[in-house]
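Every protein chain but one is kept in place in this view of the complex.
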Amino acid sequence: MTALPFLLLIAAVMAGYVINRMAAGAIRDRGDRLHSLIGYHGMFSALLILVPVLTFILLWLVLQGPVIDRMVMGGLPDGALDDLDSGATQLVLAEIKSLANGRVFGTPEDWKIAAGERFVQLSNQAAWLLAIAVAVLAVGLLAFARSRVAAEFRARQGVEGIVSGLMIFCSTVAIFTTIGIIVSLTYETIRFLEAVPLTDFLFGTNWEPQIPLREDQVAAEGAFGWLPVIVGTIVITIVALLVAVPIGLFSAIYLNEFAPRRLRSAVKPVLEILAGVPTVVYGFFAILVVAPAIRSFGQSIGIDVAPNTALAAGGVMGIMLIPFISSFADDALSAVPRALRDGALGLGSTRGEMMTTVLFPAALPGIVGGVLLAVSRAIGETMIVVMAAGLIAKMTFNPLDSVTTVTVQIVTLLIGDTSFDNPKTLAAFALGMMLFIVTLIINIFALRIVRKYREAYD
Amino acid sequence: MTDIANVPGGPQRASTTDLVAASLKRRHRKQQRLQWIGMGAISIAFLMLFILVSSLVSTGWQAFTQTHVTFDVYVDPEEIPEDRLPRGGFDDALAASLGKMLPGVDMSDRKTARAVEGILSNGAQFELRDRVVADPGLIGRTIQMTVPVSDPFDQLNKGLIARDTPEENRRVTNTEIQWFDDLQDAGAISKPFNWALFTNADSRFPELAGLKGALVGSFWALLTCFLIAFPLGIGSAIYLEEFAPKNKLSDFIEVNINNLAAVPSVVFGLLALAVFIGWFGLPRSAPFVGGLTLALMTMPTIIIATRAALKAVPPSIREAALGLGASKQQVVFQHVLPLAMPGVLTGTIIGLAQALGETAPLLLIGMNAFITSAASSPFDSATALPTQIFIWADSPERGFVSRTSAAILVLLGFLVMMNMVAIYLRQKFERKW
Partner (left out) sequence: MNDMSTIERGAKLSETKVSARGVNVHYGDTHAIKDVNVDISNNNVTAFIGPSGCGKSTFLRCLNRMNDTIDICRVDGAIQLDGQDIYDKRVDPVQLRARVGMVFQKPNPFPKSIYDNVAYGPKIHGLAKSKSDMDDIVERALRRGAIWDEVKDRLHSTGTGLSGGQQQRLCIARAVATEPEVLLMDEPCSALDPIATAQVEELIDELRENFTVVIVTHSMQQAARVSQKTAFFHLGELVEFGETGQIFTKPEDPRTESYITGRIG
C-alpha cells in the first residue's frame, strides 16, 4: 500500500519524460529549430513532476501518523482517557495499534478493539486518498508540462532553474538543522523553566532528578541545580586534557621535526586508527581494563578508589583525544613557513631550539585553537562517560571520586522514558541547551582562531 | 669605524667561537631530551592502542566459538504428547535424555534434575520444539541433537572458570564439573564456530545472544543515512562551491556547516527525540529515525569532503568546457563532478564509517531496546551495532563480557573494511594534475 504512491510517481515521471521528449522531437522533425535539446524537454517534464509530487508524498506520510493517532484517540468513548497521564495514554495508543496489527494480548476491552478497527479503517482510507491525490497531481503536472513544449521554449533554462532550486534547498538543510536544534531545545527548556526557576537551575548545588512517579510516593522533591553536574564535567575534561595535550603535543613535535620520514608515514595512520575507534569502544575499554587497573593500583598503595572514577573516564577520553590534538598540532607546525625554519637554522640553532623557540611559538595560535576544539569535544563526549563515569552528582574536584557529567545526565534521564511532561525529562533538554551553548561558544572561538592563524601564513 | 670591538679577529671574535663550542654539548643534550620525550609520547599512544586491541581480542576471541553438547534425545510421548503441540515438556525430555549420559545421577530427585537441565542452554528446548513441530513423527523416537550448553559450562570449557577456586566462589559446583568431565570423556562436547553470533538476534542468555538484529538495524540506519545525506550533501556542496554568490548568506551557511560538524552528537539525539519522535510522531527505536539523525550528523562531513574534491579539479577544465559553449551547470555536472567523484565517495565512506560507530543519538531515540528479532523494515524497532555493544556491556552476566568484545571486534572489522575501501578509492583514482 505504501509503495503505490511511489509507483504512481515513478510512472508519471517516466511518462512525462517520454511524452515531452517525443513532442519536442516531433517539432524538430517538422523542421523547426528547437531552442533546447529534446532531452532537456523530457527532463523538464520529469523534474516538474518529481519535485512537487515527492514533496507532497513525504509530507503526507510524515503527517499521516500523528493525524490518525489523534483522530483515533479523539474518537474514544468519553471518560476512557480520564485520569491518565501522557505516558499511560501512549500505552493505550500502543495497545490499540498492536490490536490493529492483529496482535492480541489477553482480553482487551471492547472499546479498544473498536478503536483498533477504526485505526485500520482510517489507515486504509488515508492510503487510498494519498494514491488518488498523487494520481491527480501527477496528471495535472504532466498536462501542464506537455503544454509548455514549443520550439522557442527554453527547456534547458527551466531544468537548470529547478536544479538550482534543489541545490539551494540542499544548502539550507544545514541551516534548518541548526534552527531545529535551537528551537527544540529552547521550547523544551522553557517548559522545564516553568517547573523549575532559572536561578535554581543555574546556581543550585544539588542535582537529584529523581522525582516521585506517583502522587502518593514518598520520595525526594527533586532538585535541579546543574552546578555539581558541570563541576563533574569540568573535572573529567581536565583529566582528559592532562592526558591528551602533553602526549598529543610531544607526538606532533617529534613527528613534525625529528621522526625519519618512514617512521612518520607509519605512525600517522596508526594515530588515525585511534581517532576512528568509536567512543562506545573506548567506554567498554574503560570499564573492562582501565577502571579495574586504577582501582587495584589504588588498593595496592592503600587508597580507596571509587569503581567509576573521574580518572578512568577522563583518562580514556584523553586517549581518544590524543590523535585529535596531535594532528591539529602537526598541521599547525607544518603551516609555519619554511623561511622561519631556515631563519632559525641559519642562525645556528639546533633543530630542538628551532622547534621550541621559533616553530612552536609561531604555531601556538593554531595549536590553541585545536586544544579548544578538543575541550569542546571532551565536554560533549557521551559514551565514554555514560559507561565509565558515575550517576550521582557530587560537588567534588577529586578525580579519584565518582562524578557525573552533563551528557551522562542527559542520557540517563531520557533512556526508556517517552513522556515529555515532567521536569525530569525536560531537565535533559535544559542540560542539552547548556551543552549546546557552551560548546558552540568554544567552537566559534576556536574556529576563528584557527582561521585567523591560517590566513596569517597564507 | 675605529671601535675596537668592531675590528674583526679581535678578542670578541675568538670568544664567540669558544662560547658556541662550549654550549654545544648541553644544547644537543637538550634536543636529544626533546626527541626522547616525543618518542615516549608516541610510544604511550601506541601502547594504549595495543592494550585496547589486545584486551578486546583476548576477551573477545572466545565468543567466536561456542561449546555444544551432542547427545541422543528420546522424544518421550509422555512429556510431549502430539495433541498438545506446540506445548509440551521439551525441557524435561532433554534433561532426562542427558541424565542418561551421566553415570550415577538420580534423575528422580527434582533438584538434581534441575541441575542437569541447567547444563543445557535455555534455547535447546526451543530447538527441539521446532524440530518436533515440523515433524510430529519424531515423537516416540530417539534423535541425535547438538545444542549449546549454558553459559557457566561454556565458560568452564573455555577455561574462564578456574577449577581451583573454592566451590562457594565458583559458578559451577564440583558435581557439575564432574558431570561436564563425564560428558567430555564421552566425547559429547564440541566447540564449533559460533554461527549463532551472526544468525541470532539478542537474547537474555549469553550463549544464545547474537548480532543479527543489530547488524540489520545498523544496515537500515546506514542505508537511510546514505540515501538522505549523500544527495543533500553533494547538492549543498556543489551549490556552495560552484554557484553560490559570495555574500553574507553563503558565509553564514559555511560557518553553520563548520559549527554543525562540531556539535556534540548527543545534541543531535535531543533534536531527533524532540522533533522526529515528539513532533512528527515517527516511531521510537526505528532505524529510519536513527538514519535520519545520523544523516544530519554525516552531512557536514560529506559537504566538506565534496567541496575539497571540487576545489581540487583545476579551473582549466572548467574554462575549456565553458569555452565550448557549455552552460555552467553542464560544466559542473558533466565534467567537474565526475572528476571529483572519487574524492566525494572517499569522504562519504568515511562519514558513513563515523555514523556506523555513533552511539549516543541512537540511545536517545530508543535504539537500545531489548528486541529479540531482526527488523524487517526500517520502521520496525531495532538495535544497532554500537547500541548493542552498549547493552551487552551493561549486562551483568559474565558471558556477555566476551560477547561485547566480540561485537566490538565485528564493528571494528566493518570500520576497517570501510576505511580500506576509502583508501583504495583514493589511491586508485588519485590524479596528479
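So that you can tell them apart, the chains are marked A and B in the order they are listed, and the count of residues begins at 1 in each.
Quick note on the criterion: a contact is a pair of C-beta atoms (placed from the backbone, for glycine too) under 8 Å apart; a residue touches a chain by one contact, two chains touch by 3 or more.
Because the structure is predicted, anything quoted here is derived from the model rather than measured.
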Which of A:256, A:279 or A:349 contacts the chain that the document leaves out: A:349
Residue of B:16, B:43 or B:427 touching the missing chain in the full complex: B:16
Absent chain, residues of chain A that touch it: 261, 337, 339-350, 353, 357-358, 361-362
Residues from chain B at the interface with the omitted partner, ascending: 1-2, 5-8, 12-13, 16-17, 19-24, 27-28
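FYI, only the chains that are shown with their structure count from here on.
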Separation of chain A from chain B, taking each centre as the mean of its C-alpha atoms, in whole Å: 19
Chain B residues touching chain A - in the complex, by the definition given at the top: 20, 27-28, 30-32, 34-35, 37-42, 44-46, 48-49, 51-52, 55-56, 59, 231-236, 238-240, 243-244, 250, 252-253, 255-260, 262-271, 273-275, 278-282, 284, 296, 299-300, 303, 327, 329, 353-354, 356-360, 363-364, 366, 368, 386-387, 389-390, 393-394, 401, 404-405, 408, 411-412, 415, 419
Interfacial residue positions of chain A with respect to chain B in the complex: 62-63, 65-66, 69, 156, 160, 163-164, 166-175, 177-178, 180-181, 184-185, 187-188, 246-251, 253-255, 258-259, 267, 270-271, 273-274, 276-285, 287-289, 319, 322-323, 326, 348, 350-353, 355-356, 373, 376-377, 379-383, 386-387, 407, 410-411, 414-416, 418, 420, 428-429, 432, 435-436, 439-440, 443-444, 447
